Each structure stands twice: as C-alpha cells, then as structure tokens.
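Removed from the display is one protein chain of the complex; every other protein chain stays in position.
Note that the chains take the letters A and B in the order they are written out, and that residue 1 is the start of every chain.
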Amino acid sequence: MSIILDKVSYLYGKDTSYEIMALNDINLKIDDNEFIGIIGHTGSGKSTLTQHLNGLLKATSGHIYVDGEDIYDDDYDMKKLRGKVGLVFQYPEHQLFETTVFEDVCFGPKNQGLDKKTVELRAFEALYNVGLPDDLYYSSPFELSGGQKRRVAIAGVLAMKPKVLILDEPTAGLDPAGRDEIFDLLKKMQEELEMTIVLVSHSMEDVANYVKRIIVMDKGHIMLNGNPREVFKYYKELERIGLAAPQVTYLMHELKARNLDVDVDVTTVEEAKKSILKALGR
Amino acid sequence: MIRDITIGQYYPSDSIIHKLDPRVKLFATLMYIIALFCGKGIVGFAVITVFLVTTIKLSKIPFAYITKGLKGIVMLLLITTIFNLFLTPGDKTFWHFGILQVTNVGITNAIVMTIRLIFLIIGTSLMSLTTTPNQLTDGLEKSLGPLSKIHVPVHAIAMMMSIALRFIPILVEETDKIMKAQMARGADFESGNIIKKAKNMIPLLVPLMVSAFRRADELAMAMEARCYTTSDIRTKMKPLHYEKRDKIAYSIIISFVVIVIVTSIVIPFPQ
C-alpha cells in the first residue's frame, strides 16, 4: 500500500490575521514496509503533515492518494482510511478512558464496526504484539507505569490493523529504558508485521539508529529526504534550521580534518567504531 | 471553531482603558448592562452606541478582533431573533401561520433584543479583553472584601477563579487534541441522536477529567512549594489604588447611566 502526496498545502487559520502556511507544496511517496523518521524543529510542520496522512486535517490544496484512491473524493470512506493509516499522538496515554486495558484497546476495532469476536481477537493480538504482560490485560489503564500506558495506547491503534502506523514523538517523556523498549517494538512491527512505520522525532541519534529514510521539514517544506547517511551529510544546513547531526558524525568530520582517513558519513556508534579501527589499521 | 472564542481572553495594550482600576471596570460593566436593559428608544440606544464605540476606540483594540467573539454566538443570536420575530403577539399582524406570526411588536422586539445581545457580548468581552484575569480577580476580591467578615472565603474564591481562567485555554487545547486522538481511533462525535451523542462523549470526557485532576494535583504541589498560604502575610505585586483617572471614569459612567435612563423615560420612541 502506498501513500502519495501531490502538491499538498495547508493554510492554518485561513482568512484570519494570523494565517500561516503550515505545509507548502509537499510532494511525497510512502511505500510498503518503510521505516521513516520525520525531523524538524517545533513548528516546522511535521505534526501537521502526519495529521494529513489519515485525514484528520484536510489540505487547503493538493491531493492525497492512498492505495491509488483520492481521499478527498466525496464518496471516499474516511473510516476505512483510519483503519489503514493509524496515528498515535504525542503522549497517547492521555487518551485512555476505559475501565480495563483490554476494553480500551477494543475501542478502535469496535468503531470499525467489527463483530464482538473479531474485536476481541484483535485486541488480544495487539496487546500481545506490544509485549504487555498478560496479567495486566484486565487492570485499569490508570494503574500502569508510564511506559506500559504508552504501549497500551499504541496497542489501541494497532488493533485497528493499519498497514501504516504514524507516531508523533512516541518516546517523549520516557526514560532511556522505556525509550529503547518503544523503539525495539517499532522495529519489530516493521520487520515482523511488515508495517510501514513513520515517526516524528527530536532525537537525531535515535533516528540514525533505527530508521531507513529521513524526511527533514522546515517552514512547511520538505528540505531533505533520503537515508541517514545522505541526510546527515548536510549537517551544516541542518544546524541552520536548529537541528544537528548525531555526535559521532561531527567527530568523524573533525578526525578527517586532522588527517585521519575515516568515513565522514557515518551516523551510528557501530559504524564509527568500524571506520576508526580501519583508519588506524586495526 | 473552538479557538475563536475571545471571551475571557486578554488583549495586551497600554490604553487608558487597560490602565483603569479593575474595580472601575467591574462597576462600569454592571452599569452598562443596566443601561442596556433599561434603555428604550432610538435616542437611548444612540447614547449607548456612542459610549460603546468611544470605549472601543480608547481601548485601542481592533474592532475586527472584538467582533470575532460574536462568531461563537451566531446561532444563539439567530434563535433569539427568530423567536422574537415569530412568536411575539402584537396589535398589527402582518403574517401568520399556525402559532407563528409576524407583528409590529415582534419586529421591534427582535431588533431590540438582537442589538442588546450583540452590545452585551461586545461590552462584556471588552472588559475581559482589557483586564488580565489576575486584575479581574484582584478587583473582585477587593470589591467583595467586606464579605470575608461574614466568613465568605473571598480570597480563596478569587484564587480559584484566576486559576480557572489560566487553565481554560490549556484545557480547550487539550480537548481538541484528545478529540483528534479518539477520531484517529474511529470515534464519531457528530452523528446519532442526543443519547448516542452523549454516550460518544465518554472517550473525550474521561481523559479530560483525568488530566484536569492530574493538573490540579501538580499545581497544588507547585503552589505549596512556592510558599503559598492563605494567611495575611501575603503582599501584592500590583496592589489596587484609585488614581485620578479612575475617579473621572466613575463620574463618566454614572452620568452615562443617568442620561440613558432619563432619555428612555423622556423620549422612549419608537417603542
């Protein structure tokens, strides 16, 4: 399943004095089974972009095609779209409301109009996939730890069986252990469930470690679009818009300047280690 | 949509109206409302209009910004107008169908009530646009001060109000966010009859309540950490005291109300 954005623009606060071009002429194609990271500083349009992908915001101009169908067609079923493209907001645990974890996860598939059996099956599956211990299925979502709550909230969207899962800063406010768990979970979903994962993140290190493609947003434009090595080549341009490359990338550039023959395009500790050892002849 | 509501919002500026003592503005708003509902006839309304327009000009708030607040109540306005227009009996009937009728009294009532409502909203929002919530509660606290002698917790009430005003925009934004998050899970807040609609609100209201309680808890702790007590040792960063301009304002407001009432009695036409 692919998503194609064709010249999508979004005007925030249209016809008011504080009109802002939140998205400006976005062209983008998202393919099957991708792992994409969207980066950009606050207000660059990245959250606006994600809300377009499942129809929560409607573009002021341009078209979005999901599975070849124009989602802005009058007879297009938005409910169907929400089942195909799942969106997990920032701090998603704030949306939990049911008396038990299980009931809460059922909410999405129930809204899809599925029968009770299918709904429950999907809820079990989703909770299993996010790795929540099964003795917690029937406890109140409000009694869980921060990291567990977040996984339940993700399961709530996962239970709708989307092919594409979009997450807005899925690790915000979590500690390093909680963050690693979420990232490993996303990686597993991409690899084993063959889903497309799109995540918005502030951490260049995390993005470099996990995603296959990076989209850099600035002032409503797509500034860069490519794999981590390609994107972080432009670290000077990234700095100009308030972003940065991973620490190791800077290190490699500095080593190169001191005549050490290292690969300047590395983005992870593992790659850096290999390249330095090679340059030192080990 | 929900963000367009300007009531309860502050518009920063350094105009004379902004500088007035909040007690003056509270009193003026009360007087203005009395004038609005006692006022009769074209002359009375002309006086009120002149007063309102002058105050807006003095407040340096763009007229368009104030009228934006009216958008939220268009439905209410329309209903009032229609009710008055079609349901008021009178001595001359121009048109009727069943219980619906259009009469001369109905037409004037519809016009007068619509003007009153619009003026009411503009006048009161002018008050909140030119007064920070804290000044407003300070003003209330001081005006109602005598009540604390009979053990009404005036300070606590004022503090609650100012905190409520501070958190309204935050909770509005949060509502918007939770609504979207549930919509992404296929929730439907629009269709169905009234009972179904109310039931559909649960996924929105429960998280909102939970979040409000969490915020209240954290805020209470933060206030305690900053040595907040209701004791008498508290001082004020911005204590209220009347200036010359406040006294002038009082006399202008009182004369305004007197003029409106007098003209309404002397020339109550057309009514």
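Everything that follows uses one rule, which is that a contact is a pair of C-beta atoms (placed from the backbone, for glycine too) under 8 Å apart; a residue touches a chain by one contact, two chains touch by 3 or more.
Rule of thumb we're sticking to: contacts and distances are computed from a predicted model.
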Check: The chain dropped from view, which UniProt name applies: "Stage V sporulation protein AD", "Ribonucleoside-diphosphate reductase subunit beta", "Energy-coupling factor transport system ATP-binding protein" or "Pyridoxal 5'-phosphate synthase subunit PdxT"?
Finding: "Energy-coupling factor transport system ATP-binding protein"
Check: Which residue, B:Leu52, B:Leu70, B:Leu87 or B:Ile163, contacts the hidden chain when the whole complex is considered?
Finding: B:Ile163
Margin query: Just to verify: which one of A:Lys117, A:Lys236 or A:Arg258 makes contact with the chain not shown?
Written below: A:Arg258
Next item on the list: May I ask you to list the residues on chain B that touch the chain which is not drawn?
Entry: 10, 12, 132-134, 162-163, 165-166, 169-170, 214-215, 218-219, 221-229, 233-239
Item checked: Contacts of chain A with the absent chain, listed as residue ranges -> 41-42, 145-147, 172-178, 180, 202-203, 205, 242, 244, 246-248, 250-251, 254-255, 258, 260, 269, 272-273, 276-277, 279-280, 282
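Just so it is clear, only the chains that are shown with their structure count from here on.
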Notebook entry, point to check: Mind pulling up the chain A residues that touch chain B in the complex?
Noted result: 17, 51, 54, 56, 79, 82-83, 86-89, 92, 94-97, 107-108, 111-112, 142, 156-157, 160
Next item on the list: Within their complex, state which residues of chain B touch chain A.
Entry: 64, 174, 177-178, 180-188, 202-203, 206-207, 210-211
